[in-house]
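For this view, one protein chain was removed and the others were kept in their places.
Right, chain A next:
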């Protein structure tokens, strides 16, 4: 395959940057987000519900929330999460700047242990896969996983 070579036991693409989003990743992410359209808040809430149900330790960050199915607080929070990700999608070339305020919030106020970002990210992928299986190809899956991982890294970047 043109542009691919094996180096140190792993297949690589020529001029492939490190865990920075490639042009193909950005294109996949934007297309996926367009497909989500106005369902962002709904999916955000569903991802949160999945996270709380599958990984009960995550509930420790929300003692002040009603976490029952259909909770208005979870719906509102899901929308917040979705809006932040939409912001991120619009600034894929400059996530640290775009997410700077949220990064401060998580570092100094919320202090959510970094392990939890992986749990929510996983549940976001599960949510998207369940609603848009046709679009959720292996390549798109990979791009979205990288995207959520990049966002998580930025949000925990000021922790210490």
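Assume a residue touches a chain if its C-beta (ideal position, glycine included) is under 8 Å from a C-beta of that chain, and two chains touch if they have at least 3 such contacts; residues count from 1.
Convention: contacts and distances are computed from a predicted model.
Only one of "ER membrane protein complex subunit 1", "Globin domain-containing protein", "holo-[acyl-carrier-protein] synthase" or "Ribosome biogenesis protein NOP53" fits the UniProt record of the hidden chain, and that name is "Globin domain-containing protein".
Touch with the chain that is not drawn comes from one residue among A:26, A:39, A:122 or A:158, which is A:122. Those residues of chain A that touch the chain absent from the view are 1, 4, 6, 9-11, 46, 49-50, 53-55, 122-123, 125-127, 129-131, 133, 136, 138-139, 141-142, 145.
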